[in-house]
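A single protein chain has been omitted from the complex, and every remaining protein chain is retained in its original position.
Let's turn to chain A:
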Amino acid sequence: MVKFFQHTFKYEYNWESVTLAFWLRYPNPFASHVESVDVIDRYVDPNTGVLRTTRLILKRGVLPKWGKGLIKNPEAYIIEESMVNPKNKTMITLTKNVTHARVMQVEEWQTYQVDLNNREFTQVKTEARIISNFGWGLTDHVELFGIKKFADNTVKSRKGMSHVLEMIREKRGRGFLTV
């Protein structure tokens, strides 16, 4: 059983700032559930000039009542894979949970590109796939919870990014950053 979710959003900041904010987005006041963020792999592909990064993120999950019996340990490890191509100004990210994948697997793809109508803005396309193989009549429950949670989280993560972008703008104003 699979459910899909898709939307696009525009940040009123240039692509360079938005991709920097992606690295800096934790901690922020809208992500108190994020415990740790670590880079576990990172390199520039010498042939393409693309920056590849893998990060491991630990989140302390908030579970619905029916989930508390299913998951003893409410912490979730998330893998975030990304590629940044500075030539065509495209950043693609994939985030997925590595723990509790039997209950629910959430895969989120995001594509960050320069907004075609305003080169100073950035368009982000988000596509998510939520899969649950749980059975026992719970699958729909799990997936609908996943979709709702996902939509809530999308709003929160946008607020978090905007918060970090505002900080970047301030720092740039004071000459600390040159993007």
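Please note the rule applied: a residue touches a chain if its C-beta (ideal position, glycine included) is under 8 Å from a C-beta of that chain, and two chains touch if they have at least 3 such contacts; residues count from 1.
The working rule: contacts and distances are computed from a predicted model.
Asker: Between "cysteine desulfurase", "quinol--cytochrome-c reductase", "Mitochondrial distribution/morphology family 35/apoptosis" or "[RNA-polymerase]-subunit kinase", which matches the UniProt record of the unshown chain?
Answerer: "Mitochondrial distribution/morphology family 35/apoptosis"
Asker: From the listed residues A:36, A:118 or A:133, report the one that touches the chain absent from this view.
Answerer: Touches the omitted chain: A:36.
Asker: Which residue among A:9, A:23, A:121 or A:150 touches the omitted chain?
Answerer: Once the missing chain is taken into account, the touching residue is A:23.
Asker: Can you name the residues of chain A that touch the chain not displayed here?
Answerer: 16, 19-20, 23-24, 26-27, 34-44, 49, 51-52, 54, 56, 58, 77, 79, 81, 83-84, 86, 90, 92, 94, 96, 98-99, 109, 111, 113, 125, 127, 177-179
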